Structures are given as structure tokens and as C-alpha cells.
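Note that this complex is displayed minus one protein chain, with the remaining chains in position.
And now, chain A:
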Amino acid sequence: MIALHTRALSKTFKVKRKQAGLAGSFRALMRPEWETKEAVKRIDLTVEAGETVAFLGPNGAGKSTTIKMLTGIMHPTAGEAKVLGFVPWKERNALAYRIGTVFGQKSQLWYHLPPVDTFDLISRIYELTRGDYLTRKRDLVDRFEIGPYMNTPVRKLSLGERMRCEIAASMLHRPRLLFLDEPTIGLDAVVKQRIRELIRERNRTEGTTVFLTSHDAGDVEQLCSRAVVIHHGGILLDEPVEKLKREVLNRKTIWLTLPEGADPLELRGAEGAEVTEKNGRRYRVSVDLKRTGIEQVLRLLIGRIRIEDVSVEDPPLEEIIQHLYRMRKPEEVTT
């Protein structure tokens, strides 16, 4: 079954151009100049029910604009879309009962009230029966481990606690399709991991289709089975994440801080690892996962040199996309 389908979906904006300075502002006032910006260019996309799709791209690539069109809150300039059988911008209300949305940078929880109040409100808005709501709430509170926060005003919660409540709230009405726009932004590694597990679990147990945008390669790697990369409003790549992992997500970064007087030359010579950046006593070591493993490199380095601090990171998604972009010829990019 198809969860969502788009054909040549496009969105253009008119943006006012302004020259710098006061004179420029006056000129823009008298004779405004407009520039047309193509935020989304003829996107063709089909997502099957139950899929977990990562929708990726650098800032300004058109990810959020696409999500806003698919949830019906923005009208496209051209093209078609059907989400769960509805044309989103024409049947927004009917669609709203069947989808869930989490905008990582916007909160749906009432700031001065405990999350349980927003949960109650959502149950009324989505017309859940009292019995169904209470059972569902109990289940989500248990799974998301948010019991201790349910009666604390939202303003007193940490970002991680709040995000768990946000995602649980968005699942209260059992959405068949969940749109997550940067759900792990600003969270620490442990909370990110937990949130990914919880989303994956919902996908597994309830068959919820997940459509996610993220800047975090970890979200893609651990949560999604398919990655769609857009750049300059068009689709650059649409492939299984497994393939992407083999081809592109095959590097990790180790950040090392060495103690005063340590010899950085000792970092050289580890198979598949190279120092790519130095900042004072901090060194960035890039590891090629096709040739070696993180554990092997760390074991080798710890055996050789005293280390003050160490952290392991995924490469930033921007870097991966730049890499993909370089790999493909411009004519291959959908325009």
C-alpha cells in the first residue's frame, strides 16, 4: 500500500531583494525588486506504508517545504501529491486525523502546564474515547519512560525529556504516517539514541510509516531503511540506507585531546586512520570503516600514546551530501 506519492511537486517563492543600507531600503520601498526562488523542484516520490524514509539535504534544500506541503499546511505552486489517499492541502482536516507531526524546533506542549494537560487536549482534538485515551496514554508513558515528567510544567523539563513527551504526544492518536522534522536536534547522544529506538519500535509494532528529515547521519543510519537526498530543491539520490552506508557512510571521526608534551607523531601509521585536522592539543582522526574498525584504531592509539579525552562522531551530513554531489554529474540531479 502506498503511504504517500508525489508527482512533479514544486514550490516557488517570490522573495524581495533589498540592497544594503538605508538608501537600499528606501529604493525597495519605492520600487521593490522580486526574485523567484525555486524551493522545491518537480519532486517525484513514492513511499510505501511501513517504510522508514530519511529525507535529507543541507539547509535550504527544500526538506521542510516539502514536509509542509505533504502535511497540507503549504500549497504547492505545481504538481500533485496524495498522502494516505488525500490531497493534503485540499483535505487537510481529514488527513490530520491520520498523520502525526513533530517539528523539532517547535513545541506542541503548553509551556506553563504539565505535559499531561496537552495529552488531554490532544485526546479531545483527535476525538479519542476516554477509555481508549487512558489505555494509550498508559502504554506510551511506559514505553517512553515519561511518567516522572507528566505532571511537571514543560518549562521545567530538559530538552531531552520534552522531546520524548513531544513524540509520545504525536503518537497518541495512532497516526499511520509520522512526519518528523529534525526530531533529535540539540539532543545529547544518549537521548538521541533512546528517541531513535522508540521511533523504530513504533514502526515495528504498529507499522507506522516514518518520514524524517535530519541533519544527523546517525538518525539515518540507525532509524531509516531508505534515504532520499535533495539538493537545490531536486532529488539527488534515492537509495536503501544499507547501500548508502557501504558507499558513503563509511567514515567516522575520532576527536582526541592529547596531554601537554605528547608526541603527535605517534598518531601516525594506524591502518585506515589519518589525522585530518589539528587545533591546539585537539586532533581529528578520520577513520575509513571499509579498511578498519573504530575499536581497532582506538586500541592501537591508546596503546601508543596517553590520551586526555576522546569522542567518536559521525561525519556531518553536509559533508556526506557534498561528497554525493561531487560523485554525481550535474545532469543526473533532477531539475
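Please note the rule applied: contacts are C-beta pairs under 8 Å (C-beta built on N, C-alpha and C of every residue); 3 or more make two chains touch, one makes a residue touch a chain; residues count from 1.
In this section, contacts and distances are computed from a predicted model.
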Hidden subunit of the complex - UniProt protein name among "Circadian clock protein KaiB", "1,2-phenylacetyl-CoA epoxidase subunit A", "ABC transporter permease" or "ATP phosphoribosyltransferase": "ABC transporter permease"
Touching residue (missing chain; options A:E161, A:D181, A:D216 or A:D314): A:D181
Residue touching the undisplayed chain, where the options are A:F103, A:F211 or A:Y283: A:F103
Chain A residues touching the omitted chain (full complex): 13, 59, 63-64, 68, 71-75, 89, 92-94, 96-97, 99, 101, 103, 105-108, 110-113, 117-118, 120-121, 124-127, 153, 181-182
